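Of the protein chains in this complex, all but one are displayed in their positions.
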Amino acid sequence: MQKNKTNKAIAMGLMIYLVIPIFFTLIYSFAAKWQNTLLPEGFTLKHYIQLFTTARYFLALGRTMFSAAISIIISFILLVPVIYVGKLHFQWLDKIMGKIILLPFALQGVILAVGLIKIYSGGPIAISGTVFILIGAYFVVILPYMYQGIKNSIDSLDVKTIAEAASLLGASEFFTFFKVVLPNLLKGVTVSTLLSFAILIGEFVLSNILVGGNYETVQVYMYGTRGVSGHYTSAIVISYFLFVLIISGTVLAINKLEARKG
Amino acid sequence: MKNFRYIMIISPFFLMVSAFLLIPALSIIFNSFRSEDGIFTINNYIEILGSTFYLQSFKNSLIISLESAVIGLIVSVIASYAIYSLDNQLSRMTLTITNMTSNFAGVPLAFAFMILLGNNGVFTILFKALGVDVFSIFDIYSNLGLVIIYVYFQIPLGILLMYPSFDSISEGYIDAAVSLGTSKCYFWKKVGIPILMPALTSTLAILFANAMGAYATAYALTNGAFNIVPVRIGALISGDLFLKPNLASALSVILAAMLLGLNLISRRGNHAKE
Partner (left out) sequence: MSSVKIENLSKSYGDNKVLDQISLTIDNGKFVTLLGPSGCGKSTLLRCIAGLTDVDEGDVFFDDEAVTNLRPERRNIGMVFQSYALFPNLNVEENISFGLNVRKLDKKIIEKELKNYISLVELTGKEKAYPHELSGGQKQRVALARALILKPRILLLDEPLSALDAKIRKNLRLQIRKIQKELDITTIFVTHDQEEALIISDEIYVIHEGKIAQKGNAEIIYTKPVNSFVAGFIGNYNIIEDTFINWINNKHQFEGQFALRPEVIKIDNKHEEKPEHLTVKGSLRDIILLGSIIRYVVKVNEKEIMVDVLNENEKSMYSIGEEVYLRFAYKKLQRIA
């Protein structure tokens, strides 16, 4: 019993610790003035009103979502055939892929930026400062997560037998892929897609160095407001966190649903 | 003929990987051995090894990463065990909060901590009212401050990595050990910790790497004034001062080698578990 109390206290302490920074940022975002006093001097909605009437903020959010979505779609479209063909026809592909998905861990954030900026700042493909270089970089960032998600999904499908069964029933490989494999994949990769999305929305270093003000993402915009007003910045932080919350909440809900079904 | 078709449909992926991953990786290695004038040299590495400034950035990075990883690991192991031992409802709630805060890092996290512990931070004022000067104890803009912020994003990640491995120590093991007349302490020493060991090393390596590569938090906290390796690299390719992309490449090669090493360690831990 005593032990259980300790465990409860630890869990409660952990939850409070994790929530504190977000909680006070929330209060701060509603505070009219909060300097040199213990409690805020009045509350206001003006920071949120300011935020929701700032077109630049929504444009930045839109750019982030657009570039994240495009890179996830590209990643999915390019990865699925590789993993599928690797599973059914080229067993050697699996080993190569295992090595490739290690690389993004080494070429993390700023290191990837070093490599990309050198190649694409000049020369025949000068895409530095455009959305294209950002999408390419994002493709690399999410590669390990997307790969694992799609691979797990394909592995759990037992595609080899499914493909054999379908071919014996007279279906072409093309037909089987679109009618059977793809619909199952789309369901299976929801979690890794949302995870990738959450990672990309939180991405700062690549967008700051590679495109900066030329294609302002929400993180770069957030960083830029640090000099304006702490209250306004905290309103951005909160609305950003809510956004991430919705995404991770969806992931949790899906996981729970899958667990119940499984 | 059929193989040709398969190669056609997988080639776009390899094109993309080459353009944005393989060629950049090779270019970093290649450029790290070139002077800014384009001559082959190992001077970049010599410059790093001879510069107290760059050596200090490595020292800072390693110390901050190690400290935050060790603290993060200890807290996550204790918390994971507590969560694991608790009844369903509370443990689920704790895990949900852990999951949700695990994405709270980088720029917004730095801002949140500035609101808490900055010059006019909520806690700073609170402590001042209590007659304590926070900055006489620690400065959020110092190494220690950074460790405290890093620990905040290490803990949720650590719990998400450690928690599942407690499932491999079933209550049955403990009951079996106790029924064999051993103490719980003896059980943990001989069975529990050895079972958890691979997960512990693997989690430590991931947390370490996570902090080594982190850029945004430190950058946002001090506007890029903090002397850690990722910030140094960033400054050499995008700062307002003179740019030295080849020196940045050399720093990158060293950092990437460390990150790769840590990743391999974590993978070995994971395989041992299976």
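A and B label the chains in the order they appear, each numbered from 1.
Quick note on the criterion: a residue touches a chain if its C-beta (ideal position, glycine included) is under 8 Å from a C-beta of that chain, and two chains touch if they have at least 3 such contacts.
Remember, predicted model here, so these are calculated numbers, not experimental data.
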{"item": "Partners of the unshown chain among those that are drawn", "value": "A"}
{"item": "Residue, one of A:I20, A:V180 or A:I199, that touches the chain absent here", "value": "A:V180"}
{"item": "Hidden-chain contact residue, picked from the options A:N36, A:S167 or A:N214", "value": "A:S167"}
{"item": "Where the missing chain touches chain A, by residue", "value": "157-158, 161-162, 164-172, 175, 179-180, 183-184, 187, 261"}
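Rule of thumb we're sticking to: only the chains that are shown with their structure count from here on.
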{"item": "Geometric centre distance via CA averages, chain B-chain A, whole Å", "value": "17"}
{"item": "Residue ranges of chain A in contact with chain B within the complex", "value": "3-4, 6-8, 10-11, 14-15, 17-22, 24-25, 27-28, 34-38, 74, 78-79, 81-82, 85-86, 89-90, 93, 100, 102-119, 136-137, 139-140, 143, 198-199, 202, 204-205, 208-209, 212, 219, 222-223, 226, 230, 233-234, 236-237, 240-241, 244-245, 247-249, 251-252"}
{"item": "For the chain B and chain A complex, residues of the former touching the latter", "value": "3, 6, 9-10, 12-13, 16-17, 19-25, 27-28, 31, 75, 78-79, 81-83, 85-86, 90-91, 93-94, 96-109, 111-116, 120, 122, 125-126, 129, 152, 155-156, 209, 213-216, 219-220, 223, 230, 233-234, 237-238, 245, 248-249, 252, 255-257, 259-260, 263-264"}
